[in-house]
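A single protein chain has been omitted from the complex, and every remaining protein chain is retained in its original position.
Up next, subunit A:
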Amino acid sequence: MGKIEWAMWANEQALASGLILLTGGIVGVAGQFRGWQFAAYAVAAGVFVCLLEYPRSKRSKGTSVERTGQYCFTVCVKAFGPLTRNYYVRAFLHAAICVPGGFMLSTVLGCVCLGIASLIYLVAAIRGEHWEPILPRKEVRKPVTESIKNPPQNPPPRPPAEMRRKRVDDLEGAAYDNPISVTDD
């Protein structure tokens, strides 16, 4: 189990807990159960947890798979900087959020599940993991390589046209030494 990133599982568990908390809260409010105020809280807490946990973190090793449409959530979560980046903060946040859920039967399940997610986040934090946003990669254009130097501005040095005309009768005599050096020395 050496290479597991606990935060990935904690994230799935927390998202599921958010949904369960939300569902329990809705049932509590819709059925007008005793203690429905806790249910109303659970609805708000469930929505908050879902929003926080929806954007998946970038994996430190391997390819990261985004959830559908998570980009806007990523931007929002990223805006909170170290608060959302650090998993200790998340662990304690989830532990705190889940407590009021324990006071009412319909939200108890969400409370316990979120508590478990909080524990897994704690393990992730102890192992040094942190949340990284998955952002679309910016294309980096490679700078044009240095091999293309300044192209020559002038035509190559040549003797005048009458010397250049091919003297087919005297090919040996037509050869000449270039008066101007053609190398870069």
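One rule holds for everything that comes next: contacts are C-beta pairs under 8 Å (C-beta built on N, C-alpha and C of every residue); 3 or more make two chains touch, one makes a residue touch a chain; residues count from 1.
One rule holds for everything that comes next: contacts and distances are computed from a predicted model.
Engineer: Write down which listed name, "Phosphatidylinositol glycan anchor biosynthesis, class S", "Translation initiation factor eif-2b subunit beta", "NADPH oxidase 2" or "Defective in cullin neddylation protein", is the UniProt protein name of the chain that is not shown.
Structural biologist: According to UniProt, the chain not displayed is called "NADPH oxidase 2".
Engineer: In the whole complex, not just what's shown, which of A:Phe48, A:Tyr71 or A:Phe103 touches the removed chain?
Structural biologist: Answering carefully, the residue with contact to the hidden chain is A:Phe103.
Engineer: Write down which of A:Ala40, A:Cys76 or A:Ile116 is the residue touching the left-out chain.
Structural biologist: A:Ile116
Engineer: For subunit A, which positions touch the chain that isn't shown here?
Structural biologist: Touching the chain left out of view, subunit A contributes residues 1-5, 8-9, 12-13, 16, 20, 23-24, 27-28, 31, 33-34, 56, 59, 62, 65, 102-106, 108-109, 112-113, 116.
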